[in-house]
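Note that one protein chain is taken out, while the other chains of the complex remain in position.
As written, the chain order gives the labels A, B and C, with residue 1 at the start of each chain.
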Amino acid sequence: MKSTRRSAILESGVITVAGPLIVFSIYLLFAGHNQPGGGFSGGLVAGVLISLVWAAGGTAAVRRVVPLRATLLMGTGLVVAALTGFASLLPGLVFLESGYVEVSLPVFGDVKVVSALFFDIGVYLVVVGMALGLVKALGEEGKPMEAEQ
Amino acid sequence: MSLVMLSVAAILFAVGTYLILQRTLSRVIIGLGLISHGANLLIMLAGSGPANPPVILATETPPIADPLPQAMVLTAIVITFGITAFLLALALRSYLLTGTDAVEDDIEDRRIARHGQSESEREAAT
Amino acid sequence: MSWLLPAVVAVPVLGAGLTIIVGRRLLLQRAIAVSGVGFVLGAAIALLISADGGTALVSQVGGWDAPAGITLVADRFAAMILTVAAAMLFAVLFYAMAQLGRDALDWWFHTKYLVLTAGVALSLVTGDLFNLFVGFEIMLIASYVLLTVKTGPDEVRATISYVVINLVASALFLMVVAYVYTTTGTLNLADLSGKMMEIDPAVRSGLSMLTLVVFGIKAALFPLFMWLPDSYPTAPTPVTAIFAGLLTKVGVFVIIRTQTLLFSQEGPSTLLLFVAGATMAVGVLGAIAQNDVKRILSFHIVSQIGYMMMGLGFLSVAGLAAAILFVANQIIVKTGLFLVGGLVEAEHGTGALDRIGGLLHRRPVMAALYLPLALSLAGLPPFSGFIPKLALVQEGLALDRNLIVGVSLAVSLLTFFSVTKIWGGVFWGEQTAAKAKAAPGMMGATVLVVVLSLAAVVFAEPIVGLAERAASDLIDPAIYAELVLGVGR
Partner (left out) sequence: MIPLLVLHVAVAAALALFHRRLGRWAFVLGAIGPAATLLWALSIAGDVIAGSPEIDSFSWVPSLGLEIGFRIDSYALLFLLVIAGAGLPIFLYSHRYFSASRRATIFAATMLVFAGSMTGLVAADHLLVLFVFWELTTISSYLLIGYKDEEASARSAALHAALVTGAGGLAMLGGMVLLAGEAGTYVISELIANPPAATAAVNAGWALVLIGAVTKSAQFPFHAWLPGAMAAPTPASAFLHSATMVKAGIFLVGKVGVAAAGSADWWQPAVLILGGITMVIGGWRALRQHDLKLLLAYGTVSQLGFIFLLMGSGIPELVFGGVALLLSHALFKATLFMVVGAIDHETGTRDLRRLSGLRSSMPRLFWVAVATGLSMAAVPLTIGFAAKEAAFVALLDENVWWVAAAAAASTLTVAYTGRFLIGAFGTHHPDREPAHGSALSVRNTLLSAPGSLALISVAVGLIPTALFPLVDSATEAVTGISKAGKLVVWPGWVAALAWSLASLSIGLVLAWRSDLMSRAGDRVAVVARRLPDAENVYRRSIPALLRFADSSSSLLQSGSLPAYLAIILIVAVVGPTVAVLAEGPTLLVPENGSLLEWMLGILIVGFAVSLAFVRRRFAVVILLGGVGYGMAGVYSVFGGPDLTLTQLLVETLVITLFAFVLRHLPATFARPATARLPRLAVALAVGAFVFGAGLVVNAARQPSAVAASYLEQSVPEAAGGNVVNVILVDFRAFDTFGEITVLVAAVLGAAGLVVPVIRNARSRA
């Protein structure tokens, strides 16, 4: 199964859905606090997109489309989540205690920005990184019959 | 809790058990998947029955589902996914190393079960 | 100060994240790992001092009071075991860095090690049933991936069994969570301790048993232990050492915690004592049957777990104190023994008794490291294992449980027999040539562990006192409930 022999229809189909899926993924991340969604679902949507890219063009395509290292995403996600927790300590709160501020944004109007959102971003990054890492690792081409000793 | 869902959970556990008690690794993994579905279902059954989603601003008509089991199941699903992914990689690795998709016995245990200790070791020990 | 509680979990996780971000810069990774684990050790000591001073720290993570939020608790018991565990994690980290060296087999070793640290810490300090599940899963996934630091056929085969069995145990754990939540509507252990008393005794005793089975698998109790000796010995030494020292003991810790807090009952439990006796006997017989250093030691893990269950089975302050002492001591002794086994293996490339010999004359230092640990394992005086064993014997005879005391003493003798098997096979006998020399760092870390074990002898009195205070906290669930909920039950 070389990437050149893959169906061009599949490839163009992926390109078509890619945009909406990315938007959906990010929407889920931010909407999660009040609507169904959240970092997990958002990240998993991105993950499904990555597996679609793989279906269209194999790991090479995945590398091309997502030029990030999976480990970097996951590491950053963990650090963001942990730092969100520690950040609560600064104003004298407990670890991971959340607070919110209301801000007025031009398009969205008054929005409550919850500190838990940053935590959710960390989750999101880890989940995306996970999907990327697994697809890259297990989706590798070829039949690697011989194992190194 | 409803009788049908309890039965589904029980059957998921039973089929899962049936599958993990044999030696084909990929079937063992599938069995584990069924068992964890069953366990998740048990947690859901710990909450309320069929109900409306616990999303306060959208629906407030009772009955509202108990959110805690949902959160637990969500966590459990994701954790199980991570470990299943790892197990799949392990299965692939195992297949690449041994050429079979079977769970093999521990060599040392087999040796002791079959032969006991060799004479020289016995002597050294006495 | 109570921020230290989430921090003992979050700092290693943060460290794990950072080690991934810095990528293949070994020096940085090491610095992060050392400071992460070092922080846990320091925090654990601080928690212990505070707990023993009378103010056990409690943290309601996220600011949500129990039982809504997740509570972390460092009472004397938790803080004590955490301190010992962190000390071992710290020592073994240096051993691992010296052994794995520059040609590290695995770039993410430090990350995984930090994750393991976080999992162990969380499992010990959490006061919430489902969070305990998460803690166990962290610890387990770390153990899965550490078992496969090397990816040869043996490691893979052993890890498959290990993962599958633990996944089944995890499913059973979820079952416990489901049933507990159905019948009590809460997950907080302190809250549960009160609510459990209100439910149908039939359900409670069933749950107690199911809980015992679930954690009994992790703790390797009879007859649920067989996975352990098959999987542990295959990993690289530092990994096996830390598994041997910590993982089963975390299981025992949770058994002690749940059986005293959730399912407290009066007087000695014949069931637990039977399990205890069977575990120690089967374990030591297994050890006698083996011919490889690491496998012998792995069976000893099982055997020694029996003693801890014996202390718990008495369900008295003195019995629990003995069990706590046993856990703490075994963490050190077991880790140390595997580290010594690793030194032997590092130099000879094998741990098979019939392929090594005469080390006493070539490497007397290793012999000197092995001896106090081995005798401690057998519970012979004046080494550290003697003190908890003496406490167990005293309490057993005081309660007129003579049979289990007899079994425990007989197992002691058999343990002595099998550690002399290693002595006779490895340190005595025809000298064999070494293939390599163990790194000085490995030796240094091992010396540190042995010194700790010897220090436990010298400072036995304060340690015994601490264990007794911890045990009297455990025997009355109201103390824990008050700590977490602010009210007695």
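Going forward, contacts are C-beta pairs under 8 Å (C-beta built on N, C-alpha and C of every residue); 3 or more make two chains touch, one makes a residue touch a chain.
Keep in mind the model is a prediction, meaning the values are calculated, not measured.
Of the chains on view, those touched by the hidden chain across the whole complex are A, B, C. The omitted chain makes contact with just one of the residues A:V14, A:A56 or A:A70: A:A70. From the options C:P153, C:G358 or C:G441, the residue with contact to the unseen chain in the full assembly is C:G358. The chain not shown here is touched by just one of C:L247, C:I387, C:I422 or C:L448, and that residue is C:I387. Touch with the hidden chain on the side of subunit A covers residues 28, 32-41, 44-45, 47-48, 51, 54, 70-71, 74-75, 77-78, 81-82, 85, 96, 98, 100, 112, 114, 116-117, 119-120, 122-123, 126-127, 129-131, 133-140, 142-148. Take subunit C: the residues that touch the chain left off the picture are 6, 9-10, 13, 16-17, 20, 61-62, 64, 67-70, 72, 106, 108, 111-112, 115, 118-119, 122, 130-131, 134-135, 137-138, 141-142, 144-145, 148-149, 151, 156, 160-161, 164-165, 168-169, 172, 175, 178-179, 181-188, 195, 199-203, 205-210, 212-214, 217, 223-224, 226-227, 229-230, 282, 285-286, 288-289, 299, 358, 360-361, 364, 368, 375, 380-382, 386-387, 390-391, 393-394, 397-398, 402, 405-406, 409-410, 412-414, 416-417, 420, 424, 427-431, 460-461, 464-465, 468.
Panel shows subunit B; residues 1-24, 26-28, 30, 33-34, 37-38, 40-42, 44-45, 47-58, 64-68, 70-75, 77-79, 81-86, 88-93, 95-96, 100-103, 105-110, 112-113, 116-117, 122-126 of it touch the chain omitted from the view.
FYI, only the chains that are shown with their structure count from here on.
Inter-chain spacing, taken between the CA centroids of subunit A and subunit C, is 36 Å.
Averaged Cα coordinates give subunit A a centre that lies 26 Å from the centre of subunit B. For the pair subunit B and subunit C, the distance between C-alpha centroids works out to 24 Å. Annotation for subunit C: residues 152 touch two or more other chains.
Subunit B makes touch with subunit A in their complex at residues 53, 55, 57-58, 74, 78, 82, 85, 88-89, 92-93, 96-97. Only residues 1, 20, 25, 28, 32, 35-36, 38-40, 42-43, 45-47, 68-69, 72, 75-76, 79-80, 82-83, 86-87, 90-91, 93-94, 97-98, 103-104, 106-109, 112, 117-118, 120-121, 124-125 of subunit B touch subunit C when the two sit together in their complex. On the side of subunit A, the complex with subunit C involves touching residues 71-72, 74-79, 81-83, 85-86, 88-89, 93-98, 149.
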